[in-house]
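Of the protein chains in this complex, all but one are displayed in their positions.
Then we have chain A:
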Amino acid sequence: MNAPFLEQQARQTLAVVDCDIHPAHRTPGELLPYLEPRWREHYQTYGVHVRQALSSTLMYPRMMAAGMRTDALPSAGPAGSDLDMLRKQHLDPVNVEFGLLMALSKGGMEERNPEFAAAMSRATNDWQIDHWVRQEPRLRAGIVVPQEFPEAAVTEIERCAADRRYVQIMLSSRPSDPLGHPRYWPIYAAAERAGLPIGLHPVGYNGGHPSTGSGWPTYYLQEHYVFVACMEALAASFIVGGVFERFPGLKVVLVEGGFAWAPALAWRMDKHFDKFRKEVPHLKQRPSEYLRRHIWWTTQPIEEPEHARHLVEIIDWIGWDRLLYSSDYPHWDYDNPSFSFKFPMTETQRRKIFRDNAMALYRLS
């Protein structure tokens, strides 16, 4: 008698792993205590160096409502800076078992001064543990690295990797060079040694390139879409550059870049691989095989096709074990797990996407 009721209860209370939560600094100087005196003074004298002309805002059409949910503003500080609000607004009601932090603001990813970039990354990582993970056992940190200075990035990975509260290495999806470039390979070697996935997330304007290959977008609608274009270009670069051939244990997670494009990219690359094989003799498998073996995708903001079930066919191709739920809290395009999937899923598929895939990939427990 009770079985159907219990099953229903289980579905509604399914614990989820959220692979994209953004913590913010409550005060501008929040990182200062985590910097050595030399860099503290540098920060206070010169400030941080974002790779664009305007220091206090982003260069091109970003962001709607400063990029934030308008209901996520705490009484003090910016959205995402209040742990208690994060608990009440997201972790508790959504039943988040683990939440992965993506620390974007003033890390080392966009800093041009190499030593300062390393210091800022180090400070950001210590701050994540101190302010968030130690206070809230459901949270896990991502290792912020000075990604344009791979030697320093490796040092930072090796400093943090033994601590299981760090579960991945964060890279910007707007790097100076496509990430398949050999100059980044020391980072991948370190990731493979540490057994940690690489998580790619869009940031501001790393590298200073226009966010599309055809210049700057005019509207925020365009700008938001080109997260996808960046991810496609980087996925192709990883694959064709031979990164996965050299580092067979490397796992890459594409965060907030969509996933419905993946089959099309793979089909296109496979088709041409048959003709251009001699150009890339270092590839031993077809591009789609690397894609499906080494790349994972997060769901937010999920594509919403006219026929919601079209996504099922796409996920069938990508693999139900490759997709990870993400919310993007506290950003304006936040996805609540109860509303974001507008197509039916089996209980097994639901469990994989909401929890089990991430538990396995990030070795959470």
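Keep this in mind: a contact is a pair of C-beta atoms (placed from the backbone, for glycine too) under 8 Å apart; a residue touches a chain by one contact, two chains touch by 3 or more; residues count from 1.
Throughout what follows, contacts and distances are computed from a predicted model.
Participant: Between "Na(+)/H(+) antiporter subunit A1", "sulfate adenylyltransferase", "Rieske (2Fe-2S) protein" or "Isoamylase", choose the name on the UniProt record of the chain that's been left out.
Facilitator: Going by UniProt, the chain not displayed is called "Rieske (2Fe-2S) protein".
Participant: Quick one: say which of A:H22, A:H42 or A:R69 touches the chain that got left out.
Facilitator: A:R69
Participant: Could you tell which one of A:L83, A:V280 or A:A308 touches the chain left off the display?
Facilitator: A:A308
Participant: Residues on chain A that touch the omitted chain in the whole complex?
Facilitator: These residues of chain A touch the chain that is not shown: 64-65, 69-72, 304-308, 332-336, 338-340, 342.
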